[in-house]
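Left out: one protein chain. Kept in place: all the others.
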Amino acid sequence: MNAGAKEFNEAARRNTADLRQRDRIQKALAGYYLKREDYQNRFPDWAGARDLAAEIKREAINHLDRYLDEFASRLEARGTKVFWAPDGQAARDYIVGVARQHKVRSIIKSKSMTAEEIHLNDALEQAGFEVVESDLGEFIVQLRREPPYHIVFPAMHLTRQQISDLFHDRLGSEPTNNPEDLTMIARRIMRRKYCEADLGISGANFAIAETGMISITENEGNARLTTSLPKIHVALVGIEKVLPKLSDLALFLPMLATAGAGQPITCYNTLYGGPRQPGESDGPEEFHVVLLDNRRTELLADAEQRDALHCIRCGACLNVCPVFKNIGGHSYGTTYQGPIGSVITPHLRGLQDWKHLSQASSLCGACSQTCPVKIDLHHHLLHNRRYAVRLRPAPVENCLQAGLAFVMCRPRLYALAARLARIAQPLSRLVEGTVLDPLRAWTKTRSLPPMAVKSFHQLWQERKKS
Amino acid sequence: MKITLFIPCFVDQFYPQVGMGIVQVLERLGHSVDYPEAQTCCGQPAFNAGYWDEARAVAERQMTIFRDAEAVVIASGSCGAMVQVYYPELFRHHPREKEARTLAAKTFEFSDFLVSQLRVVDVGARFPARATFHDGCHALRELGLKKPPRQLLQHVRGLELVEMPEAETCCGFGGTFAVKFPMISTAMGEVKCSSIADTGAEYVISNDSSCLMQIRGILDRQGRSTKTLHLAEVLAQT
Partner (left out) sequence: MTYREIILGRIREALKVVAPPPIFRNGAAGPSRLPAAPPLWLPSAGGTLGEQIELFRRNAEELKAGFFECANLSEAIQHVKELAVAGGWKKIGRHSGELTDALAQELGLPEVRTDGGYAVDDLESCDAGLTECEALVAQTGSVLVSAPSAGGRALSVLPPHHVVLARGSQMVPDLTAALQRVQKKFQDKFPSFLSFISGPSRTGDIERILVLGAHGPKKLTILLLP
């Protein structure tokens, strides 16, 4: 087992044992389920909406070169600088370069999982720049020096008490148990930062090819402020964010809000198509869009799993995943958690190191069922497992599986094996639960049923005779 | 109609009464039942672990065994999904692809078979008890079988069916997942058992024996008295 898998198991063990944490996550999501059910029912045809959303993304992804080209060209026509980043390093270097070139003193950032993915904040900080996360949840985890817990709700694992203590420690604020007061503490700090920052960095939820705009969805207004006041706006956009037409937003904005947060529509959905245009009162003098590949084209090349690039990062699959709910977001040890993370991380970061994520699932399918763009998530976990076996086989499991197949193809051998198992069972009872028990992984926490005295095969044969 | 039984390996070895229950119900309804004794396993353990070549080898044998069957009734939701949904995937671009599709089209999970093929919801069963139903994930999501088990249970005389809040949440079995990631599997099972306990039901019923193995395993360690039964066992009661 590689280091990553060991860490994952350790984290999963620790977090599943933390009953209070598990309870808190369940409660946090309970309200989401009810609201989402409610708003889904407002769609006269939610299933049809999913079909259409999947179709639109399929069109966009399967003609990605054309739509990206159109997107970039239109942006450039109105004065935006578009940088194509083949990988995270190129993107980091470019953005640090922009900051250096403009002798930026203060950077404010709105939520971007893509920026998390390439560890942009680390690169900027190493280059000597201060970066402040403006989204409340991101601000909180930034202060705690930990990664986001969930791609949409970064601080869902924390209580108000923990946040109050954190603010008191790191900001010197008065302790308070009131969420509104805590929010206002962050608001006051952020207002200064918005006004002072000379560079605002954002992500993007969608990239509209037809009109050359990025679309940012948020509730707090921090992204709008991040992109209104500083002189420079840099948006980091994964190449898969493309939507062909402006009108597609009329479907995707309500679906993203419903699936992601159990809201009919998110508070602010903003379109940015360029730097400040002539006649406009404010806005950045320079607008840069960094298009990031970072191995997305490898996922694209895997035609079977190409639809994983349909992802609109709504987080719905995390919210319904029983594995996520019990191990929590940090156990995954990587930017993208939950089912989508388990599918794409082996592709974006290497199968050998990350295959365990695709294995840590019961394949219940709740994720695929809920995905607003109908990604075949749990089937892709199966596909990844198939790849993992071909890649670097595990000798023990190889033997076991080969042996199992051998036996299952030979009914008499199968019957013999069953008979032997019946004989061995009382012996295994002696060591049940101890280190010697080969089935300890099961018997440590669960009782094992006895094998039936007579198998169905035997009962059937007896029936025939009588 | 001549019905052919597909009894998955662990039902064969651990819960043969489930298979017998299916036989009793089908015969009670006036059908004859066949059981090709050469059958062993649908190949799902290998398939789920990514060993598709091994799974294919096992599946090919079963395809041959069931080639001449008219209708195949399978005693488990997960094995039903294996045949109905995954055999066509496993044999895509393979010389025996058409055969796989044919078998997939004529195979049915037990409750699905009763309701959609025999068009029967009342099998003349009687089982006075308070029970809740656990939806096995494969039957629920791969095969879309939310209603058929409930339709059948509603006609069981004396049975009081209460729904648990987490009926559709995975029990945590997931095949080898249960032993590869036992702490996660157990945590998921605990959530399920807690939801069962909240209903005050005497029995938890399911159409998947592997789920019942997981649930029973945890209920036992929790010292809870709730009993586990497969749908077929309930429907066989008169």
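Labels for the chains are A and B, by order of writing; each one numbers its residues from 1.
Methods note: contacts are C-beta pairs under 8 Å (C-beta built on N, C-alpha and C of every residue); 3 or more make two chains touch, one makes a residue touch a chain.
This one's a predicted model, so the numbers in the text were calculated from it and none came from an experiment.
Within the set A:V96, A:V132 or A:A155, the residue that contacts the chain not displayed is A:A155.
Of the options A:Q21, A:S106, A:N219 or A:S447, the residue whose C-beta touches the omitted chain is A:N219. For the chain left out of this panel, the touching residue among A:N121, A:S134 or A:T334 is A:S134.
Of the candidate positions A:G4, A:G203 or A:G274, contact with the unshown chain belongs to A:G274. Considering the complete assembly, chain A touches the hidden chain via residues 28, 31-32, 42-45, 48-49, 51-52, 55, 58, 62-65, 68-69, 72, 78, 83-86, 90, 134-137, 140, 153-156, 158-160, 163, 179-180, 182-184, 186-187, 190-191, 194-195, 211, 213, 219-222, 224-225, 227-229, 239, 246-247, 249-251, 253-254, 261, 264-277, 279-283, 287, 291, 293, 297-298, 300-301, 303-304, 306-307, 374, 376, 379.
In the analysis below, only the chains that are shown with their structure count from here on.
The touching residues of chain B, when paired with chain A in their complex, are 7, 9, 11-17, 19-20, 35, 37-41, 43, 45-52, 54-55, 57-58, 61, 89, 137-138, 140-142, 168-170, 172-175, 177-189, 191, 213-214, 216-218, 220-221. Those residues of chain A that touch chain B in the complex are listed here as 9, 12-13, 16-17, 22, 26, 322-323, 325-327, 359-366, 368-369, 379, 382, 384-389, 397, 401-402, 404-405, 407-409, 411, 414, 418, 421, 439, 441-442, 444-452, 454-461.
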